[in-house]
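One chain of protein is taken out of this complex; the other chains stay put.
And now, chain A:
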C-alpha cells in the first residue's frame, strides 16, 4: 500500500514537472532535460534515443547561436518556446472554410488548389471526408510491393530501429551546429525513407500524403537512405501557404546515397512570411545535408524558397564516393520584409567528383537576400569539377542581394568555374513586353519566370507548374 501511495505521489510530481494540463498534451514553455525526457516518452522511444537526445542537448547548451548570416532579427528566447504540442483536436480546429482567413483562401484560389485540399491545408477538421484516404492506401500498397519504406520517423524508430540507429546523425552529427543540435534534442517528427538495393521507387514520394496523418512539426527530422543502385525522388513541402503558430522552425534533413544510388530531393517552401511589417512570420533555420557515400552516387537538391520571414538554409553535398555527383538548383524569392541567407556547400572528397550549383535569387519590396556558397576540394579529390552560376534579380530599389562565394581548393587538378550576375529587372524589358499589350504585372512574372527557367526545369513536372504560379503570387504588388 505504502509503495503504491509513493508511486502515485512520484507520478504526480513527475507529471506536474512536465505538464500543466495532461489533457492538452502540451509542455509549458522552456527547455531542460525533463522536457526532452517527456518528448521521448510521448513518442515511446527506446532508451538509446533518449540518451542521444540528451547528448545533443548538452552539446547545444555549450553552443552559441550563429551570427555570421546576413540576417537581422530580434534575439530568440529559447526558454519562451513550447517544445511539444500534440496535433490539435478536431474540435479545436476551424469547423469549415467559413472560419478561415479569407486572404488565405484567396491565395489557394489563385494557386488553383482543389477545394477539398484547401480545407485540409487551412487546417479545417475534415479528416473523415478528405478523399485522399483511398489515394494514400493504394500508394502505401504500391510502395510495400517494391519494398520501399516510407513512414514517419517515430514509426521508423519503433519498426526499423536498426536502420535508424545506423544512419540517424551520420550525415548531420548531433553537435553539427546550433540549430541542428537543438533539433536533435527536441525533434518531434518527420519522414523516414529507405529504398532497398536495386530498387527504383515506383512513384515520387511526397510529404503531402502525410499532411493529415501527422502535423508537420516545428522541429522536423527527415532521414532518407538510398541503398546501392536504388533511386528515389522526394518532394518536400507544398506550394500552398502554410500557417503555423510556431514561429521558430529548425529542421534537419539527412540523405545517404550508397553506391550508384540517386536521390532527387525537391522542396517548395512557402511558410507564412509575416504581415507587411514582417510581424509573425516563420523563422526557418534548416540544416540539410547529403552524404554521397558510395562511388558514382548522385544527389540533386532543387529548392524553391518563397516563404518565411527569415530563411537560413544551405542544402549541401559531401561527395565522398569516387565519381559521385552533387547538384544544387535554387530559386529564392523575397518580397515585403523577408530575409533569406541561403546557398549550398559542395565538399569534394573523392576522386573525380562533380558538382553543379545554379542559384537564382529574386528580391523585391524591402527584402534582403544573400547567396552563400562553399566549394571545397580536398587533397584526394583528383580531377574534381565544380560549376557555379548564381544570378540575382532586383525588382525596385529598396531591396538587396548579396553573394558570398567561398572556394577552398586543395589540389591542382581540380576545375572550378564561377559565374555571377546581379541585374535590376530591366525597364527596357518591361517596356518591351508592355508595348506588346501585356500588363506590367504579367510582364514582371514573365521576366522572372524566364530568369528562373534553368531551375524550374529541374523540378518534377507538377511541381514546376505550381512553382510558377507560386512565384507570381509571391511577387504580387512588387511593382507599381
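As a convention for this text, contacts are C-beta pairs under 8 Å (C-beta built on N, C-alpha and C of every residue); 3 or more make two chains touch, one makes a residue touch a chain; residues count from 1.
Heads up, the rule we're going with is that contacts and distances are computed from a predicted model.
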Any idea which of "Glutamate synthase", "Oxidase aa(3) subunit 3", "Acyl carrier protein" or "Fe-S cluster assembly ATP-binding protein" UniProt assigns to the chain that's been left out?
"Fe-S cluster assembly ATP-binding protein"
Which one, A:72, A:412 or A:435, makes contact with the chain that was left out?
A:435
Considering the whole complex, not just the chains shown, which residues of chain A touch the missing one?
426-429, 431-440, 442, 446-447, 449-454
